[in-house]
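A protein chain is absent from this complex, but the other protein chains hold their places.
Coming up: subunit A.
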Amino acid sequence: MPKYYHDDPAWSDIDPLPQDDGTLHPLAAIAYTEEYSEAMGYLRAVMAKNEFSERVLGLTEHIISMNPAHYTVWLYRAKTLSQINASLRDEIAWLNPTALKHLKNYQIWHHRQTIIDALDSPDGEADFIATMLEQDAKNYHVWSYRQWLVKRFGLFDDEEELRWTESMIESDVRNNSAWNHRWFLVVGGRDGQAIGEDVVAREIDYAKRAVRKAPQNQCPWNYLKGIVRHAQLPISTLKDFALEFADMRRPDDIYSSHALDLLADIYAEQESKEEAERALHLLATRFDPIRAHYWNYRKSLLEQAGTAA
């Protein structure tokens, strides 16, 4: 059912303001459907007289339901909420289904952040996020929002947070957003603070187990290399592990280009030039030929290193 305002007594004091297109050129004239056009006319009118009221909340809700990407409407709604001291819990209760209807919208996340910040409590947010991620487990806005929650409410050492991340990785080991969140919890969000040896060992073990599940998955390999580098361990620490997936003596049994890539680095560091070349050659010709130019470039670096030595 479309909703109109011209015959609603609650709005009889308002004369809607038509769209000012600036000029009458065809590029500027904007056609709306009637309902949207009328609602926008009333919004322009209340904005012009700086009205902040319950009915403005209703009007903005109506417009957002038709077009959630109209950022001006969100902005005016946020102002209205604070001007009339509206219940922020009610706002969250309304936002939940609205966000689920408009998964790709990002204005909604900024709005939510403002409200939760004012409420000063993350209660209920984890459940809401879980519902959102059921729709799209890699939704960038949702993960960014989760990071904000962790920072805002100091959840870095909350065991539940790490456990939740694990469950997300478990349900899809290729979810790079979940891996990034783990990095954020363990290393990235801690302002350069060193991490303990036990944590390093735990993380290496965790990433290795994930690689074993899907050796051609980029996410845990990136994570593994990141942890080793962050802990300032030599990459040769990972040599035996990489060999499990890429034994160059048996090219038919190689099942991870990422393992080969890592081996090439390890061999180069150990100055086993021939082995490194072999790994890069296999990548360029057989396991990742679409990036042959890149692998050949890496080979040329070996040559240069050889000449320099």
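One rule holds in what follows: contacts are C-beta pairs under 8 Å (C-beta built on N, C-alpha and C of every residue); 3 or more make two chains touch, one makes a residue touch a chain; residues count from 1.
In the analysis below, contacts and distances are computed from a predicted model.
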item	value
Absent chain [UniProt protein name; select from "Ycf54", "Vacuolar fusion protein MON1", "Geranylgeranyl transferase type-2 subunit beta" or "V-type proton ATPase subunit D"]	"Geranylgeranyl transferase type-2 subunit beta"
Of A:Asn96, A:Asn180, A:Ser236 or A:Ser272, the one touching the omitted chain in the full complex	A:Asn180
Sole contact to the chain not displayed, among A:Asn222, A:Ser236 or A:Gln270	A:Asn222
For subunit A, residues in touch with the removed chain	19-23, 25-33, 36, 40, 44, 67, 69-72, 75, 78, 110, 114, 138, 140, 143-144, 147, 174-177, 180, 183-184, 187-189, 217-219, 222-223, 226, 229-230, 290-294, 297
